[in-house]
Structures are given as C-alpha cells and as structure tokens.
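In this view, the complex is presented without one of its protein chains, the others remaining in place.
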Amino acid sequence: MTTVVEAPAAAVGSRVVMIGLVGGAVAVFVSANGMVEAFSERELLDGLTLGAVLLLSIPLLVGYVAGRRQPELEGFATRPPGWRNPATGLLAGFISGVTIGAFVLLIATVDLRGVLLNVTPELVRDDPRILTFGLEPGAGAGLLVGLFAVLGGLAGAIQVLPDLWRRAVLAAVGWVLAFGLMQAVVSQVLRGLQQQLRIWTEPLADFLYDTSGALSIAGITVVAVLGFCLQLLGSRKPRALVNARLERLTDRSRRIVRVAVLAAALLLLGLLPQVLGSFLSEVLNIAGIFLLMALGLNIVVGFAGLLDLGYVAFFAVGAYTTALLTSPQSSLGVGWIFWLAVPFVVLAAAVAGLLVGTPVLRMRGDYLAIVTLGFGEIARLLFLSDWLKPTFGGAQGIIQVGDITVGPVGVRTPQAFFYVIFVFVLLAAYATYALQDSRIGRAWMAMREDESVAEAMGVDIVTAKLSAFIVGAVLAGFGGALFATKIGSVFPHSFNVIVSITVLVVIIVGGMASVPGVVLGTMVLVGLPELLREFEEYRFLIYGALLIFMMLRRPEGFIPSKRRAEELHEEEIAQDEWLKTQDTGSRPEPGSRPEPGSRPEPS
Amino acid sequence: MSTRRKQFTACLVGVLALIGAACAPEEEKGAGFTPGPLGAVTVDTGAPIKIGLLQAISGDTASLGTDQVRAVEIAIEDKGGNLLEHPIRTQVEDDLCKAEGGTTAGQKFAADPQIVAVIGSSCSGAAVPAMEILSGKGILMISGSNTSPILTSDLRGKKGTANQKGYLRTAHNDIIQGQAAANFAFQKLGAKKAATIHDGDPYTEGLANAFGNSFKELGGTVTLATAISKGDTDMRPVLTEVVASKPDIVFFPIFQPEADFIVKQAKGFPLLADTKKLFGADGLLSNTFIVIGQTEGMYFSGPATPTGATYTDFVGKYEKKFSEKPIQAFHAHSYDAANMVFAAIEKVAVKENGKIHIDRQKLMDAVYQTKDYQGLTGTLSCDEFGDCANPKIDIVQNTAAQKTIDQVRGNVLFTFEPPAR
Amino acid sequence: MALLEIRGLTKDFGGVRAVDGLDLDAAEGEIVSVIGPNGAGKTTLFNLVTGMTRPDRGEIVFDGHGIVGLRPSQIIELGIARTFQNVRLFPEMSVRENVMVARHCRTRSGMLKAVLRPPSFRREEAETREAAERALAFFGARLVGWRFDTPARSLSYANRRRLEIARALASGPKLLLLDEPTAGMNPHETGELIGLIRRIRDEIDVTIVLIEHDMRLVKGVSERVVVLDYGQMIAEGRYDEVASNERVIEAYLGRKASPA
Partner (left out) sequence: MARTNSLRRGPVAARRVRRLPVVDAFLWLVRIAAIALLLIGAVSSISSARLSGQQWRDLVVFGIAQGSVYALVALGYTMVYGVLRFINFAHGEVFMIGAMTGYFVTDGLARTALWDAAPILALLITLICCMTVSALVALLLERVAYRPLRGAPRLIPFITAIGASFFLQYTMASLFGTSVKAYPEVDILSGTFDVLGFRILRVHLLVIVAALSIMAGLYLYVERTRAGKAMRAVAEDPEIARLMGVDVDRTIARVFGVGGAMAGAGGLLFGLVFQNVHFLSGFLPGIKAFTAAVLGGIGNIPGAAVGGLTLGMVESMGPSLVLVGLGIPAAHQLKDVVAFLTLVMVLIFRPTGILGERVREDRA
C-alpha cells in the first residue's frame, strides 16, 4: 500500500553540503565581525565562554537541521530514523568545520585587519587564541574540523530519538542556555527571595553559579535534568487537566477560584519588584514603557492596518508635555504635579494624532509609511531645533521633570515606579481588549482588511482612521509621560526613528493584534537586551536577522492573535457537500458539526 | 471540591505568612562603626572595593568611554591593584551617551550596595539622570569628561540646574573652553565677526553657545549662529549662508563625519579657502580628521594636553598595555578622578578587624575638600558645585609639519587659564 | 415614485465612456436584472450608485435624496447595500464579525463607550450581534453555529457569496445591489439562490437590482430586465421580450460593421 519514497541521493547530498556551507559561512561571519571575541569576555558555562558557546552552537544547529527527518506526508511512509541522521549531521558539521578551519588558517597567514577590523590577532595568532581554544593555528583548525563534525553528528543523532525524548533533550539544552544567560536575573531573584521572604534560596545561587557568574558543572547538571524532566512529564497535560476541572465547578465556586487566582496574582505582583530589586525593576519599567507604546501601535497597525513609522512623535509629545508642565526649569516653569499634567498629555497627544492623521487620510499604505516616518523626524527636529529652543530647550532638553506622587509619597524608585507603569499598562491592555470587541474595533479591522469595502459597508473611514491615530497617540503619549518622569529629564536624542522601528518590531515579532504576543515581544526584544549588555553592540544585527527569520518562518509572530492562529477548516467544502445531500430531508440542527462518519469520501 | 478549597486556603495562608515575614524588620548589623546619614559601605575581609565605571563604550562615542575605562585601569595598576589591602574591582556599565543609558546604568549601580563610587559618566546627557539616582543613594560620582555647565555651575556662583550633592568632575566646564576659543579668536587672531555651527548634540550646542556669548562679551559680533543635523552630507548650502554672513572665523565644535564634509566642501568657497578661518574643538582632534588635506591650517581648542614626566610615564604605560596611544582627550582626567577617589577612600576608611567601613558622607566631603591635588591634568581643587578641574585650554593648529595627532596637540599657540575663581 | 431614479448618468475612464447618459428606474419592491456583455458598464453602474466612484454627470435619486457626491458610508446608511462581483469579505474577521460590521451605520456607540461599557453599549452590542445572526440564519445551517467564529477566509466559495449577501442584508437596506451573485456557483446552488432572492424580497421587503450572466437566474427572478451595452441601455422589459430583442442579440453575438 504505502511506499517508501527515497529522495535522490544527489539531492540529499547537495542539501547537506548547502547547509554545511551556510553554517560555515555563519561561523566565519561571527568570527570575523568580532562577536565570538566580544562574547568570550563572559564565561557562560563552567569553562566555556559565551563566545565559544556561540561558535559551537553552529555545528549543533547545522547537524540538527541537516539530520532532520523527512517530512511526514499522508499516505507515504517516511523512512525510519537510523544511522543516516547522525551521518548527515556529521557530514554537514564537517563541512562547516572545514570552512571555519580554512578561515582560521587564512587569518593565521594573512593579516586581514586592514579591511576586517575585528579580525584581531587574539583570534588565532596571539594568546588567548580565542577561535582555536588556545591551540596553534594548524592544530586549532584541525580541532575545529573535528569538533564541528562530532557536534554535528551528535546533533543529528538527536533526530533519531522519539519525538518526546527529542523535545526533552532540546528543552534541557534550552534551559541550560537560558539559566546561563540569565545568571544575573536568576541569582537576583534567589537573593531577593531570601531577603524578602526569609527563605533559604541564596545558597542555591551559589550552588548554581561559580564566582565568575558561569553556570557550574553541578548547576548545569541540575538545570539540564530539571528541563529534561519537566518537558518529559509536563507536555501540556496539566493545563487540560485544570481546564477540565474548572469546567466541572459550579458558578459560585468558579467565581471563588477566580477571585483567589486574582488575589494570588496581586500578591505575586506586590512582591515582584521587591524580589527583583531596583535594577531588574528598572529593566521591567523600560520594557513596560515600550509595552505601553507597543499596545498603542498595535491598535494603529495591528487593528486599523495603518503602517505608522513615525510613532515616536507621539512618544515625544507626551514626554515634552509632561516635562513642560512638571519641570520648574521648563519654559512654562509651572512645576505641576504629574497627575495634573496627565489630561494635558492626553490632549496634546490627541491633537498630535489629528495633525498627523488628517493629511494622511487619503494616502495608501505605503505612502502612509513614508509620510509618518517623515512626521516622526519632523517632531524630533522641531524639539531639537534652535528655533524652538526657548520653548523646548533645544539640544539641552528639559531637566528636573517632576516625580510622580501618590498622595504625599514620591515614586521615583524603580520598585515603586513599577506599579505606576503596571497600572497604565493594565489600563492600556484592557482598553485594547475592550476596543477590539466593539463597534469601532470591528470598523478598524474591516478597514484593515479592505478599506473601500469597509466604507461601502458603512464604516466612516475618516472617523475610524482618526480615532485609531488618536488612541495610538494617547497611549504613546502616556509612554512618553512615564518615560520623562522616570528619567527625570528629556532630551531630543531619545526620540529617533529607532524607537519607532523597535516598537514596530516588537508587535510584529510578538504577534500582531495579540496582547500576549506584544507582551512577550517587548520582554524579549526590549527587556532582554537590557539584561544582556554584551549584545549591545550587535543588537541591531541580531534584530535584523531575527526580523528576517521571523517573517520567513513565522510571520504571525510568537503568539499570534487567536484569529490568525485558527487553522483552516478543511472540512468546509466537504460540509457543503454534506449539507446538499441533507437539503431534501430534514435540516440539521443549526450549529451542529458534521459527524466525522458522514464525511464524503474525496472522489 | 471542599478539599480543593482547603488546599487553596492553605496556599493563601502560606503566601500571607511569607509576606508577613518579608515585612519583618531587618536586623541591624555592624558593631563598632556607626554610619553617617548617607550610610556606609562595609568591605569584608578580602572582598574587593567596588568602583563603578559609567562610560560610553558602544556606538559612536565608544572611544570616549573606552579611553577613560583604560585610564582608570592604569590608575588601579599604579595602586598595585589594592587599596587598604583590598583589591579594587571595577564594574563597567554603558551610559550609551544618552539619558536612558545613564538611568539604567545608574540604577544598576544604585542596586549594588557595595559600589563605593562611580567614575563617569562620559556624556553630560547621561550624567543628569545618573547623578540624581546616585546622589539619592549617597553614592559619590566623579566624571572625567562631562563639561556641561548645568551639571555644576556657571562659574559665577549660580548653581547648575541639574547639580546634585555628590557629583564632581575633573573635566573643564564648557564655559571655559568657550571663553578660551573666543579669546583666542578675538584677541590673537583679531577676528571681529564669527559664525558658529553646531550639530544638535548637547555638547556641541553648549560649546558653540558658550563661544558665542564670550565672543560677544569681548566686543565681537556673531554674524550667524547656525546648525546642521547629524547625518547631513551636503554642507554647501549651509556654507553658502555662512559665507554670505562674511565672518572672520567659523567655529564648529562638532564631530566627524559632518566636520569632514564641512572642511572638504569649504574649499569650494573663496572666503573659506583660507583654512585659518576654520576653528574646531576637541571632538575633532583625531588622527582620521587631521589627515584630511583641508584641515591644514585649522585651529582647534581642547583641554590642554598634560605635560611633565608623570604624564609621559602614564602614556608609556597606556601604550604598553593597550598597544595604542590614548585615543581621546579625557583619559588623564579620569585617571585623576580615580586617584582622587582612592585618596579619599584611604582618608576616610575605618578599619575593623580586616573589614573596612567607608562612610559615604565622609567620602563625599573628603573629595569636595580636595585642594591643590597634583594630578596629571594639573593642580586640582574642587569648588562647592563640584568643579575640580585645573581648566587649562590649549588652542592648537594643524600645519604641514604636524603628521600625527600628538604633534598637533603639541603645536600649542595659546593656552588659556581662567582668572582665579 | 420609483425608489431609485437615475438620470443621464455618465462616467469616463480616461477616454473610455463606461456609462453613457444612462436613465434607469427601480420601483419599490421590484427585482430588476441588469445584463449585458462584458465591459458594458454594469459594475461601474453599481459603483456609481454606491458612491465608490463619482459620476462625471447625471443624477441619482434614492428614496427622495440626491445621492451623488455622498460617501459610500452615507449611502449605505440611506439604505443601499451591495455585494461585489469578486467577493470582497474581510478575510481575517470571523463570519459573525463580517456581518456585524454592516450594522455600523445603524449603531452609534463610540470609543469612550467601548472602553467604559455602560449598559447602553452592551445593549447595542447584543442587538448588533443578534441582527447579524438573524441575517446569517437566512441561509439555513450554512453560516450559523460554530461557523460564526470561523474566519471568513476559511469559507468555501459559495458560502463566501452567501456571507456577502448576509452582510449586505444586515445593514437594513431598502435597495439591494447584487453583483453576479451566482458566479462560481454550481447549478444546484444557483437554483437555491433563485428561491432565496425571492424570499429576501418578500420577507424583508427590499428592492433588488442584480447583475447576472446566468440567464437561468435572470429568467427565474427578474420582473424586469435591463440590457446595457457600451454604457447605454439598449433594451428593457420582461425577460422574454428582451431575449428576443435584435439589438440585444447583436450586442451579445457581435456587431455589424457600422454601429447603429
């Protein structure tokens, strides 16, 4: 019945060579652009620097991809996993190894530094010979070839494992990397827990990490086993179990559970900034401000489909309005309290939204992008200009922006500020959900899908567009207000096009029109780089690569909105056929799904 | 179901108990030493004394910060790596040369109770928020390259708007460089009309303004105070305006690459073909700038390059360690700042069986009291607003004879020292 | 008085006269079919009536209002709803939401209400939802129940056509413009639609103008047939009258050497 389909050997071979070469090219690239060297300043796992991990992860990835099993096609049996998987992995790793080995020999003999600035002597020629792990170039190149091949083979061998085990192995690797990279966070949390709750957690940090901050051998073992076991045991069942149990509860007890969950969440929240300490809270606050903006831009781009590349303008308007009204040093010099300034922030942002929104009302998507980009630059330049210096302070900005006060208490510390930001974010998230499921939200989405049809169906495009711009502008304005207060000063340089792009990237990578996606996107793309300052220099390189990769592989984002995630109902057409046969007889209950048994056979 | 509720109640009670525990008062520690109002740092036996370095180490301004980080490393080596038998450890945080970077890095230092002092920031914009955060925690901050008047004072007794207790600097105040450049242009060159160009950077804008103000005070006229934007390439239109205002000198204290475009395109204008009418500042004193043919004859203002054996010695160590010469103008200032901090620590630290206590208030006071300290950059004395520099400004000229930046720096035409405060 | 009166309607597209001095009426409760060869200006006529294209000359009077120059969103509010020749739904929105959009012109709540959710908002929202579901129920079990929440793009072609009609109906029109409602449907489905169009007219009391190529449907539903060619009306009358008209046959089968 079923046949084993063998891909032609030549095709398999060329694919493996291709993967190997791409891996090799990536290895050469990260070596030549200084990433390996920059990252080797940090010890990640006991004895292994981040740079080494980066380099060695290439054969692992290459081997894993090259050794991948054939895709399963219905009606065809796939070849059972076997020796071929590690073998192809090994081959691909070997090819990558040869490439990087050749590069090592090249830079050992020719000085490329005149052109390639980051090919320093420390890579291969002088100690510590980062690329060759301290060996002479010749031996080092050999070592690299061998190491790459072996690791490629190992990674290919993972493909032989049954699915469940394979996932568990991957989880273990992921956990180890995450714990290694997030050393600062993990140890701060453990320390914070001990300080706040008097529970015995700090020694755990000393156990996991050695003095240089690298994950110790014992730590690696524990974390890997933990990741492995959790993946093995966890696999989604608990959630289903909880849901099933919740469904069986009565209304009343369900409400109790809900209140309890809420209470627990609030408690956790109360503790969070204390446990995280001031620096991590600060990072959360930065992410929170971006999250606020991302939620706003999500309405403009995600819901209404208006590609706004000048979103930073509204952020700047919010920040400057706050600064003008709360700083005694500003040109207004009134020095109001923050809360008094908030209505004016809303007003100023809304007016800015109208000013940007009106001229672009009749512009098509791509024109919109470039014009809004222009507006963003216009805003920055005006705030910066000598012309408006008497009002906005020009390049010197406005300092001494007032604190936020709650009653008599100021909230300048990051921990206290966290709550303020949290409240704003919560409001923004609620507003997003509320608007999404409303007349105006539907109008936005209809406009996004097809503007002229939306208008023909009764949507007032002018109102819909302007209101999207206004809501987006107000949320960004809040972000700006909080930003100005948090920093305590505003400078025009904080408001360049990079901010707009970052926010856009956040919502796209996270998942457009999806609040959880936006949250995750912010944490990964804004929070993480703050923690991993090693990456700072390569931040935009990584951003760029990530963007391309995401769009090619997962254009709907990490956590897509529910609607986009829904699978195509392939039984649709079949159901129509089925209905047709039923038409003569009694109609089925509306809403009942066709029974699987009655599905017609495809002819 | 009832068991579930019980479980839940138990959980809730547990969490509440934990919260209660968290709120319990902290036990007091320390015995013989009583900390002052700002608290104190206690360094345990064998533990390092931690110094924060708040410097721009990435992006366009990376060289500014890197240079200072290296200078502090040399200062530590000169101390033998130890202070009061404790190793000195530095923690470098990037200020990104922006207010946001200053905030984040400031919070990171503020979160670490072991940080005794912070040397930085590189950029004035980052200093504003960082100063506020660190000052609030009582952490001493001393910068080797901030020059904005708002951080300290206008040198006439008016406190700068951003000034906070606990912030000091060994770099000169912009006002002085403005005075120096204006004095040179007006008195030595005899220029009566000047044009200024800045690029919207707070540093260049502040300096161009300071120059303009001093020039006017001396009796000159500023015929055009204009600006360009970072990223501009075509300077000919703005130069057309400059030329139309017929200045005797053009002061543009900006950076590369915009300054490259200005000097290269200026040669197309007869009025500016004489490169002696072009006047830059320390941001342009770099090897990649002076190699441009059209900079020959140009003047530059900048902090005086230290002289003397100790400085030669310092440069020797620097070159040996980093296999290049100092790359920016502010390394010596940070070296001095580090040494002032070390001296103050040595002065106020209280030893107690292997541990040392450093009282933050006393540490600050000690630095403020610095008087006639002999550093690489001259004799340093701190005023009440934190200006400690011995602000000598050199005006140098790039002529055909000068091939390297050091030679240009050495070709001093005029040294400005402000009248005693 | 006719519900829709068109007088001297003219529209040029860069030298090509798509609609040329057209006069057309539709009486209340009537079902009128507009037929004609490709490029005769039928869809342009719909675009002009719904305000999606602006005429160069001429008058369109609907229910006593001159509607030339109004925006499409205002015209649908007055009571003209349409479907499109090449089904244009909101693909990523759910079936129910697609229809709810059409209630936009019959509802009022704005952003503030959406965020504060007062009772009036909830009521309106519930009504909108109910109206949408009622419109969908017109097609029996095809678009109801679990289908409510599936994205429109997942529907079969025929169901998309039906959804589009439901969407138009939900706006509460007095005049319904159907642009080739059977395109892409099989004979069985076309037959079903004939009955449906009559039902729509009778049950919700709406005037229908439709463009159609399928003569079976034209014959089956229309009370009057209007034939367009080169933007002009060349014939008008009952189906059998029109079908035997010489000019019509000529327009469909080819032209003699010199135009009339």
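Letters A, B and C name the chains as they come in the text, with residue numbers starting at 1 for each one.
By definition in this document, a residue touches a chain if its C-beta (ideal position, glycine included) is under 8 Å from a C-beta of that chain, and two chains touch if they have at least 3 such contacts.
What you see is a predicted model, and the numbers here were worked out from it, not measured in a lab.
Looking at A:E136, A:D206 or A:D386, the residue that reaches the missing chain in the full complex is A:D386. Touching the missing chain, out of C:A18, C:I31, C:L48 or C:I67, is residue C:I67. Checked against the full complex, the candidates B:Y167, B:Y203, B:F261 or B:Y368 give a single residue touching the omitted chain, namely B:F261. Although one chain is not drawn, the whole complex shows that of B:P113, B:P237 or B:G354 it is B:P237 that touches it.
Hidden from this view is one chain, which touches subunit A at 29, 32-35, 115-118, 301, 307, 358-359, 361-363, 365-367, 369-371, 373-375, 377-378, 381-382, 384-387, 450, 460, 462-463, 501, 504-505, 508, 537-538, 540-541, 543-548, 550-552, 555.
In the full complex, subunit B makes contact with the omitted chain through residues 60, 62, 200, 225-229, 231-234, 236-238, 240-241, 243-244, 256-257, 260-261, 264, 268, 288, 291-293.
As a working rule, only the chains that are shown with their structure count from here on.
Farthest chain from subunit B (centres taken as the mean of C-alpha atoms): C. Mean C-alpha position of subunit A lies 45 Å from that of subunit C.
If you average the Cα atoms of subunit B and of subunit C, the two centres end up 72 Å apart. Computed from the mean C-alpha positions, the centre of subunit A lies at a distance of 35 Å from the centre of subunit B. For subunit A, the set of residues that touch two or more other chains is empty. By the touch rule above, subunit B contacts subunit A in their complex via residues 1, 5, 8, 11-12, 15-16, 18-19, 21-22, 24, 58, 93-94, 96, 98-100, 102-104, 107-108, 110-112, 125, 128-129, 132, 136, 148, 150, 161-162, 198, 200-202, 204-206, 225, 227, 229. In the complex of the two chains, the subunit A residues touching subunit C come out as 430-431, 434-435, 438-443, 445-446, 448-450, 452-461, 467, 471, 563-564, 566, 568-569, 572-573, 576, 579-580, 583, 587-593.
For subunit C in complex with subunit A, the touching residues are 50-52, 71-73, 76-77, 81-82, 84, 88-94, 97, 100-107, 109-111, 113-115, 117, 121, 124-125, 128, 137, 140-142, 144-147, 150-151, 153-156, 158-159, 167, 171, 188, 192.
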